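Heads up, one of the protein chains got dropped from this complex, but the rest are sitting where they should.
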């Protein structure tokens, strides 16, 4: 097993499948009376969050606690971060406190890579800037596999602000590794220069992609992007790239609709779609805990 | 050996009423199914069979590292109030059984728990003993006992390996 999880690209097909299979076993825990395992008793997991993300933090926290690890939440607010302590000094502090794993969320791309240089423990990337969010990709893959029964050969459309999306980057890498075919759909301004080197197709036209899609993953689009001239207006964006009921009905019958949250209802997705039976948005949240349990077990359990 | 264990179980449990067999992966699971089949053949009793993976309860994760999990599957009705017989291939240190007892405790409250193993090779490190033993094989600590089953390994066989090293 690998030591850190910094990028979805760190996972080969066998390891990624092991994570998903393990997550499936972890999921059965949800039906049990005692929702706790002794596996990581005596281990310390630090949630080091430089960015507000309550949903990701509580997901990791629940995962670590169900495995009986001790959890320390270290958030940018009201901590030494606001006094300007450097990431390196924070790393040395956590090291001294005996952190076995640090789950880090940071607004700067690559911050988890830097952290991994400075501590002996395991580093899990919980989202770094506009780079990656590997556990999100794992829970998305898990959700697709449990809904559609496979990943290999699936047509997955990822729609929206690919340029700024860590979810898109991690999903492209992981889904490619697991044999799915990814199409990125966005206005040209929201696709990075150099995207042609990614193992994915690109399209500027959502309507032409929908009839063949097994999965449509809608990305959050921030309205402020409008001010930087990425698109003319929110209304034009949702007309061209938003998923509404009419577009949803053009999908194959078995196709599912995903969203990493938090949603901009009315912008990239309409309430009709978000609340439809095709939507996996609530499942994704539940699957997040199982997948993160699997990741923590395999990374921490694997440490000699 | 399986026949003998099946007979012992029937004898000791007065007909295996209210009893379930839980195999410990990997080889305990097919053994549990074989035992259930024998019991059915002898007495016409259908004993429910399940699987109990203990990986997440092991005390040697730090030493041996994480590995893939086996399946845990309880028969309908669960374990509450029933006689649970744990099935494994080899009884050695007793640590796997200890983990299984912990795992079982998190799944419910059985009326009683018993243990059946194909081979008891000695060298216990915990105060644990089997209720049903297919064969006692005295071994040296450095030796390995390898049980092969048709279902998992292609042939039925018990081998004693190494020792000199």
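Per-chain numbering from 1; labels A and B assigned in written order.
Methods note: a contact is a pair of C-beta atoms (placed from the backbone, for glycine too) under 8 Å apart; a residue touches a chain by one contact, two chains touch by 3 or more.
Methods note: contacts and distances are computed from a predicted model.
The listed choices are "Cytochrome c oxidase subunit 4", "Dihydroorotase", "FtsX-like permease family protein" or "Molybdopterin synthase catalytic subunit"; the UniProt protein name belonging to the chain that is not shown reads "Dihydroorotase". Across the complete structure, the visible chains that the omitted chain touches are A. In the complete complex, the residue from A:4, A:66, A:166 or A:292 that touches the missing chain is A:166.
Only one of the listed residues, A:109, A:146 or A:203, touches the absent chain: A:109.
Residue positions on subunit A in contact with the hidden chain: 86-88, 106-111, 113-114, 128-132, 166, 169, 192-198, in rising order.
Going forward, only the chains that are shown with their structure count from here on.
Of all the residues in subunit B, the ones that touch subunit A in their complex are 53, 56-57, 61-63, 65-66, 68-69, 71-72, 102, 105-108. Residue ranges on subunit A touching subunit B, taken from their complex, read 1, 18, 21-22, 25, 28, 32-34, 36-39, 67, 297-304.
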